[in-house]
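First the structure, then my questions, so here it is.
In this view, the complex is presented without one of its protein chains, the others remaining in place.
Lettered A and B in written order, each chain numbered from 1.
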Amino acid sequence: MDILLIILTVILIAGALNTVRSKDLVAAVISGSVVSLIASIYFYLLQAPDVALTEAAIGVGLSTIIFMITIRRTGRMEE
Amino acid sequence: MVDILSYLGYTLTSFGVLFLLFGALGILRMPDVYNRMQAGTKATTLGAVGTIMGVGLINPEWFFKTLIISLFILLSNPISSHALARGSYRSGIKMWQKKDIDAYEKAVQESEENEEAA
Partner (left out) sequence: MRKAIAVLFLGFIGYYLLSTFLLVPFGVVRVLEGVGLKYLQDGLQQTGAANLVTSIVVNYRGFDTLGEVTVLFLAATGMGALLYSKRPTERARQNASIIVKTGARILFPLIIILGAYVFIHGHLTPGGGFQGGAIIASGFLLMFMSYRTYHVNHVILSRVESSAGSVFVIIGLLGLAYGSSFLANILPLGTVNTLFSAGVIPLIYVAVGFKVGAELTALLDTMLQTVK
């Protein structure tokens, strides 16, 4: 269990750093959705299934799509 | 009876975990996008279905729910990776080694001709 938590935390922090630092906005959005997914697993492990469900539906699904549509309208690379 | 079911369930779960491991290895080792996607779809679909159905056999009162979840995975996982593979082909990602066979190229040309005709 501890090992699982450590692995999840490492992926969470790496994904968050990649979201901030990446110049390719599509990669940044996908990293952000990975962060949301792991946060949702964390919420479930911390016995908050309601929040986990919200995070999985909105953070992973809808907000990623909305970001992707916005990138499609503007531009892919950050200048 | 219950013991047989739970042994079956553990066997199925181990089988599923093994295939999930194969899927992860495939994603690490395969050379290009399409091969990785194949490893990450076929192996992990079988692995996830095996794991979930094994849990359903260990706890027989969950069996119906796990059956529904497995059907959902069997429907959605291949479709989504098909869409991903098609999208990456159409956006021009190269194959690892272009052999003589590229059957999808012909299909794409035909469908584009159909769209232009329509």
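Going forward, a contact is a pair of C-beta atoms (placed from the backbone, for glycine too) under 8 Å apart; a residue touches a chain by one contact, two chains touch by 3 or more.
The structure displayed is predicted, hence computed values, not measured ones.
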item: Sole contact to the chain not displayed, among B:Thr11, B:Asn59 or B:Ser76; value: B:Ser76
item: Hidden partner chain, residues of chain A it touches; value: 48-50, 52-54, 57-58, 61-62, 65-66, 69-70, 72-73
item: Interface with the unshown chain - residue positions in chain B; value: 72, 75-76, 79, 82-83, 86, 90, 115
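By definition in this document, only the chains that are shown with their structure count from here on.
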item: Cα-centroid distance, chain A relative to chain B, in whole angstrom; value: 23
